[in-house]
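Only a single protein chain was left out; the remaining protein chains are all shown in position.
Here is subunit A:
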């Protein structure tokens, strides 16, 4: 009796999970399907059966250079992530291992910067970028992406470092490890998984950031987000080509996410699940 109830429960839960996953994934799926439709098919209305043409991809490639924005995306996301980690690791480290009474407030203050709508500071930041000659430069945008993701990076690393039990560090001290040996042999190996998943998540966040990357670039430093956006205006709307461009833009990060999903899930649920 009890067994049949749990089996039915399991089936229901599995079905529900699949349905939710499909709903979440559907926009991406429909983008991919639309990308292999012809333009008339694409605007004809809802249909899950494409004609299977790849000409959109060819057109997108001939109309615009894919390689340059792709490289910009790589440089910006990896560059800003590394820069953010260099700043955030010591910060999170200090807050996790020698917290003061103000640590919690500082963390909240950092996070609060994410609560402000980005558009609120668009004008001052645009003017600063203009005056410093940073508009449409990789350096300027790398700094910008670093700054907007920094609070999340610090928070993630902080929760990670907090999970490292203090007694293990004390044990290392008793065992004769100096500060440097403690960092090299004990702390770093234990922190690497946390740093790795923070790195992955931040690359994804930076890759997908569209507000600043579109507004602060024109051509030289424009990443794939700007590449997609460029298909939605000049010659009117071309759904199929836009979809092809989008698919090409998200494919690299989707593949990265797929291969690192174990790390990512661990990173996102760390601290929540014992």
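Convention: contacts are C-beta pairs under 8 Å (C-beta built on N, C-alpha and C of every residue); 3 or more make two chains touch, one makes a residue touch a chain; residues count from 1.
The definition used in the following text is that contacts and distances are computed from a predicted model.
When the unshown chain is looked up in UniProt, the name that turns up among "ArsA/GET3 Anion-transporting ATPase-like domain-containing protein", "Aspartyl/glutamyl-tRNA(Asn/Gln) amidotransferase subunit C", "Gas vesicle protein" or "Multiple sugar transport system ATP-binding protein" is "Multiple sugar transport system ATP-binding protein".
Among A:65, A:105 or A:170, the one in contact with the hidden chain is A:170.
Note on the undisplayed chain: of the listed residues A:103, A:137, A:181 or A:208, the one touching it is A:181. The chain not displayed touches subunit A at residues 165, 167-168, 170-177, 181, 185-186, 189-190.
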